[in-house]
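The structure under discussion is supplied below as structure tokens; questions concerning it will follow.
What you see is the complex with one protein chain gone and the rest in place.
== chain A ==
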Amino acid sequence: MDNELTVSSAAKETLPTVFGYIGIGLAYGIVGRASGLSPLMITLMSLITYGGASQFIIISMLVTHSPMISIILSAFLVNSRMILMSTTLAPYFRKESLFKNIILGGLVTDESFALGMNKINYTGRKLNFPWFNTVNLFAYIVWAIASLVGALLGNFISNPDKFGLNFALVAMFIGLLYLQLVSDKSIKFNLQLLVVGFVLVATFIGIIFIPANLLTLVITLIACAFGVVIKHAFF
């Protein structure tokens, strides 16, 4: 990482994170195909929805025939962390035009956010459009291509249920949850564990009377409220 805010330095600095995109993008494509989604829809979702974990959630809710509005709301909720990242990033681009702000904001990801927050430590706390836009575009293109390749690979894996492929989605959430637990320093680790434990109990109770297609959303909202209350009471 250097102090230059140019296209070429952005390309150089994004490269290591690209390998992460390729791996998850491939996995997403294979999972999508295994769940019965066409390669076209899989790629379109990567281009239009563009939200890592939320794309896995959309697939799992499509499989259970959830109502469209609850799928969209769930995708929005899981991506709502983007609001926080955009809120943190926006002040660095106040001098850029509104149009450029919208272009940058539309493609913000966890990785480009993290990279940007790292970069300001080398540039005297400055960011600009060419650098951040390059980081964003690089990630966007690699994500779409990896999704498509994953979807095409998924074509050769028939009857995924028999081979345990439908567990890919569950395994992905286990992995994402773990990575979130160890990397999110904004919430104390013990508090995060408490919330996860609460979710387990709430899921067991909720599944008795909440229809499957609303369960995810309802439990998430209750668990967030639980987290806020416990944080104020004990942390």
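Just so it is clear, contacts are C-beta pairs under 8 Å (C-beta built on N, C-alpha and C of every residue); 3 or more make two chains touch, one makes a residue touch a chain; residues count from 1.
In this text, contacts and distances are computed from a predicted model.
Only one chain is not pictured, and the protein name UniProt records for it, out of "Glutamyl-tRNA(Gln) amidotransferase subunit A", "ATP-binding cassette domain-containing protein", "AzlD domain-containing protein" or "Isoquinoline 1-oxidoreductase alpha subunit", is "AzlD domain-containing protein".
Across the entire complex, the residue among A:3, A:80, A:155 or A:190 in touch with the chain not shown is A:80. Screening A:41, A:117 or A:152 for touch with the missing chain picks out A:41. With the whole complex as reference, residues 20, 23-24, 26-27, 31, 35-38, 41, 44-45, 48-51, 53-54, 56-58, 60, 62-63, 65, 68, 71-84, 86-87, 89-91, 93-94, 98, 101-102, 104-108, 162-182, 184, 186-187, 192, 195-196, 199-200, 203-204, 207-209, 211-212, 215-216, 219-220, 223-228, 231 of chain A touch the missing chain.
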